[in-house]
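All protein chains of the complex are present and in place, except for one that has been dropped.
First chain written, first letter: the chains are A, B and C, and each begins at residue 1.
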């Protein structure tokens, strides 16, 4: 029962790697939003395997179909079902692993929980499950962009020990998309790419950090005390496979400051209340303050490595396992659109929640931004 | 509408600092659990102001009343309402702040969201709101302890730049409670205490890290894909005031490893499947694997400092503000029971969810632990 | 976990008859709504015992306190906790019943479910629990009235076999409140009152029908396919103690028509789309159509009668039981404000849901009514 997310803009994902396919039902989408397959496919293409030399060479086109909820190019307000058929499934690649628990995967825990598991390609615990999130997230991004003027971005900030310095206020999508690792610092990107290639040749893997950004969020989104904006972002990010941590604004680095140093002073600027610094990361007391929202997500190195490892089999005897199959040596470039999607899903839900309880224009005049209204009838 | 947490063991908190009081309604508690005020008060006493020299000197006894749901010393299975009256409220201390936005507080964002706010002591955004969580968490802890043999713990691992080294497998509650900073390393605790005292005298504040632990959790709790155990823990922790980050197991440190180094090998030990290392932090694929769950939470330095700071007033003009009132120079010691409470609330909800969907004994025999059953009729 | 209702305007009720008291937490109320104790007390006074000769003579003032969420006479947007202390509890009246299951009460089923029960006055299953609903409903009614121009009404249409003929389009609150049975037909009301008095003297009880009405609901509220407006109304009404049925519009009488006879033709009238007849009861396809919403709720005769009845005790032996205590011979007059409250709670939740997904003015121009906007800042 953990496969539904959101209060108003709700998604229910389904499907397994190596089953028939994967998909999502979006319930609560505003009606009359222009929506085509192309709006969705562009995001899925950023996520799909085989898109560059440094990701898994599996060949899946990840072509999305809209099964319901759209009529004559616009959303109906009824559930939108999106579906991507699996193509390049090779269950035989997993045959040797059917009875062994891959270390640091979900094989053992799925068996412990459900007493039964689909051992082909990880089943539901496969990163393939995120296709539904990216497809639904494409709708969320479009709503944020068109109705609220909000832009969601993510980029690779660190791979293993190679860390880029990037200003979240000014980074642009085209700089992120300019290279296959999706790091907007071209020199560091080149080094990261070489590291990933070396890692692949060594049959090993590496992790890293992704920074997520939302620009243009008005002051007022977020729902204390439990559904604080950063709380829902943290949940969304930690619900992604391979994530180990989340922080926002100054994050774990906050410990290095005293209160005097850490506080974000307020000043009027351009007729609006502005925070002079942004250690809060765009959220104060669980509610957006109108500054850029920025947070980090830690991704562990991929658990599939081409070396023999100690493990246990499903008769509960010690054994060893050496992975086969075609895997990413580093998930981060493909995780960038996924982080964006989850960000957008959280934000659009909170946008609708805020308007429901507080109305569109509770923000004080200085906090308002001109927004396009929803499409006319 | 963000004041309700949980799917089966649900809590709804209410109340403001400087209003009549604060409380919580717990819906979904198993019936026939022995429960007294003393079970709750012991946890509230660990959280309350004035408990030691290094916390705020406000004098609140935080005496809890059980308003409903308990009969003849046992829970009825009906909603339990717990209520703590405010005592030492001094709204006049906030009078000067009524019209100014305290930097890095929620004053501005609450106004931006709701168009109206209780300026006395932060209202709902006050840490006083966590009383309801701690009271409800005391019930959750008791269920976990009595029915599942699960222990939840937390301790202060770092204050500003002073970091202790503590083994999460062996740390004991009495070592944590042995000093007012709640750091189980006595030498480091002494240094931390001196730092907090110095900080207070300087009118400044410091943050730090708390480690949360759950021992004895059976393999199988957690509900992928969205309600992964670590995702719900992350949300619970980031829903606390002053938190800036969460990580689990190797956490943000995962970037320093390659996959070969990072993976937790499985071995049979004591008839059970065990992870030889615990970089996963007790959770794999969103589901507990039977190892100790351990995670870190970053708390920023308290935003209230006794120095003049730049800010804006509610007529949207620049001004300055110097805080008054009695505040903690470091929230961490009082946040320890709060982190424990949130951990327990997440775990008990997932325990019930797991049993509902999968039954109590889906775990393979090696994963089972002897658990006391619920009280007989 | 069944004590929380609503998606956006959410209520959590708590408390038992003969416990400390009863109350409710309202989460998601729009901010800045003027709200005083008087707004709530007027509705609680319509529900309270002892208000007239034909209801239970228990003496409870049912004085409500606002424990949180209101500041300087306006709602904060944070949880509103409302609390009514029990006064005239006489647990000794129930002493003889502690070990016997009252027929057609919830004594046996509460024991079967929870393995434990508060036998004093029915505990949580007491109609006293509805106090929280009425208090929260008073807020919902105020929002509907002030922001949407929607009026919610209910009246007694039938007591035992005495049925009044009342036009739901024109009935007025003052005619309903003009007599203690709350039937707007004065002649029939007099007969009903005499019947209730006779019934009381006979130590017996009677049931009847209440009609619920909402006028001024714009076209567009309701959320198919599961959260149809009539579905949520049906749930709300069947969640009340002693209810046995719900129908809307033509209701069970629909079987007497053919489709040609039953259909509500549309015609333009006053610039709006109008249904010439209203067999739909104001809802079509689960969504309000702008006509008056009207439905019926069947209340069984009160199960407490002053005669010896066969039953079983909690050692599972046959026995007999004769009730004592002060009870209503007919719950209907006191149920009128409860039905109104539940109607308002359902409608306000759907109003907010509709605006969240579809915006305030998706209705075609002809469906719009002038509405006052929410209070300015």
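In this text, contacts are C-beta pairs under 8 Å (C-beta built on N, C-alpha and C of every residue); 3 or more make two chains touch, one makes a residue touch a chain.
Since the structure is predicted, the reported quantities are computational estimates derived from the model, not experimental observations.
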| item | value |
| --- | --- |
| Displayed chains contacted by the hidden chain, counting the whole assembly | A, B, C |
| Residue of C:129, C:185 or C:340 touching the missing chain in the full complex | C:129 |
| Touching residue (missing chain; options C:137, C:168 or C:207) | C:207 |
| Hidden partner chain, touching residue among C:9, C:119, C:155 or C:246 | C:246 |
| Touch list for chain A against the chain that is not drawn | 1-4, 7-10, 12-16, 19-23, 25, 27-28, 31-32, 65, 67-69, 71, 74, 76-81, 83, 113-118, 123-124, 377 |
| Residues from chain C at the interface with the omitted partner, ascending | 1-5, 7, 13, 101, 103-106, 108-115, 124-125, 129, 158-161, 199, 204-209, 218-228, 230-239, 241, 243-252, 254-268, 273, 276, 279-281, 283-290, 296, 298-305, 307, 309-312, 316-318, 353-354, 357-358, 362-364, 366-367 |
| Positions on chain B where the hidden chain makes contact | 7-8, 28-31, 77-78, 224, 352-353, 355-359, 362, 364, 373-374, 377 |
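Definition applied: only the chains that are shown with their structure count from here on.
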| item | value |
| --- | --- |
| Interchain centroid distance [CA atoms averaged], chain A/chain B, Å | 26 |
| Whole-Å separation of chain centres (CA-atom averages), chain B against chain C | 38 |
| Interface hub residues of chain B, defined as touching at least two other chains | 1-4, 7, 13, 113-115, 124 |
